[in-house]
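Omission of a single protein chain aside, the complex is shown with its protein chains in their original locations.
Letters are used for the chains, namely A and B, taken in the order the chains are written, and counting of residues starts over at 1 for each.
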Amino acid sequence: MTTSIKKLPDTEQVLSGNGACGGCPATMALRMVGKALGTNAIMLLTPACSVASMGMTPKLGYNWPCINICFATAGASASGITHAIEIMKEKGRLQGELPTVFSWVGDGGTYDIGFQALSAAAERNENIIHFCYNNEAYSNTGVQRSGATPRGSFTTTTPTGKVQPKKNMPMLMLEHNIPYVATATVAYPGDLYDKVVKAKNISGMKYIEILAPCYLGWQFDMADTVQMSRMAVRSGAWLLWEAENGKISFNSPSSHIINGKRDADPVNEYVMKQGRFNRLLNGADAARRIAEIQGDVDREIAFMRERAKIMI
Amino acid sequence: MKSVTKAYRPISWPMKGAGGETGTWRGHRPVVNSQICTKCQFCWVYCPEAVIDRYEITIDYRYCKGCGVCAAECPTGAISMEKEE
Partner (left out) sequence: MRTAQVIMETGAHAAALAVKCARVDVIPGYPITPQTSIMEALSAMVEKGELDARFIPVEGEHSALAAAVAASAAGARVFTATSSNGLLYMHEVLHMASGGRLPVVMCNVNRGIFAPWTLWADHQDSFAQRDTGWIQFHCSSNQEVFNTVLQAFRVAEQINIPVMVNFDGFVISHCFMPLNVPAQEDIDRFLPLHEPEWRLDPAHPSSFSNVTNAAEYASFRQMLSQDIMASIPLVKEAAQSYKDITGMWDGDTIDTYRMEDAEVVVLAVNSMAAELRLSVDILREQGIRAGLLRPRLILPFPAQDIIDALPQNAQVMVLDRNYNFGHHGGILASELKSVLFGRRHDITVKNRVMGIGGVDLTRRFMADEIRAMLDE
């Protein structure tokens, strides 16, 4: 059973009055990560919204030891830290339980510039958790296209809508044969919390991707952040799943969509509530564009349903 | 062994208000109607800013940015967003 809201710990690792936008889904998610990891962790950040949010020297809005690193290096830098603390403990220079080493990285630092180092860290099965908080664009620099931007979405570098579909990054990570991969999103905090707790207790490489609807980039009312996250899941545009040692299982409510007990909501309502899509959906080609977006969602659902059947 | 200069390395320390007095960003203020509130803690769990006391359901207005997620997610409609003066 998913941990209920009232059973979540009191621990707050994200401190009030940080620099994030109001309604920020990344900060919302990081709070849940903090509850799951506790204080004994080391955080790495590549250039992204959460760096802008963390406060300016000498103030820090997160209650962890944190290191800002070069954009492309999350996989490599986290590897360096995990090996450093392990060998220092072996040599008797560190005592007690070793901290969890985790990277907190956007979709740019994961899908794009950080992909090489992350792939290599996964191939080496480094003992780290890589979190990707995915807002489906370079929100921190003012919303440019990334490898996570879905087809049909406006960004400042795709002013007439992105032509290509997004890539399935969690599946790419799974194909590195790592012990744990999961997806989550902010509307389901208990699900996210449980996945982080699970990852914390697994040795080796863990990858958790969190869909983070960004009101600024997606162009909706910031109070609707959680609602947008929920709609993404209900429409099947975001699937909640996890894979332990390569075996995929789906989490509620995505499991109901996958096993056919419940139809996914059509993407129309989800898409039309977001300015990044609907600003391009007022012409004669609107129906074709929506069908394309729906087609991408349907394809991913079908692919994941079949892929999950491989239980080798 | 000591370095020649002090505070030579860019280090920061955890504190509330690392982004400033973020309550001043607020356009609308969430107000809790304790008559309706069931203390379900939905507002607390979804608050990005950690400004809601989960047991008392009180809000730290010094840092609350007024995003309105708490009001949108409250299942009983116990939180209203009131325009700041």
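We take it that contacts are C-beta pairs under 8 Å (C-beta built on N, C-alpha and C of every residue); 3 or more make two chains touch, one makes a residue touch a chain.
Model, not experiment: these values are computed from the prediction.
Residues of chain A that touch the chain left out of the display are 39-42, 44, 51-52, 54-60, 62-70, 72-73, 75-81, 83-88, 90-91, 93-94, 99, 116-117, 119-120, 123-124.
Residues touching the missing chain, restricted to chain B, are 1, 3-5, 7-14 (touch as defined at the top).
Note that only the chains that are shown with their structure count from here on.
Centre-to-centre spacing of chain A and chain B amounts to 23 Å, using the average Cα coordinate of each chain. On chain B, the positions that touch chain A within their shared complex are 10-23, 25-26, 40-42, 44-51, 54, 60, 62-63, 65-69, 71-73, 81. Those residues of chain A that touch chain B in the shared complex are 5-6, 8, 10, 12, 14-25, 27-28, 31-32, 53-64, 186, 189, 221-227.
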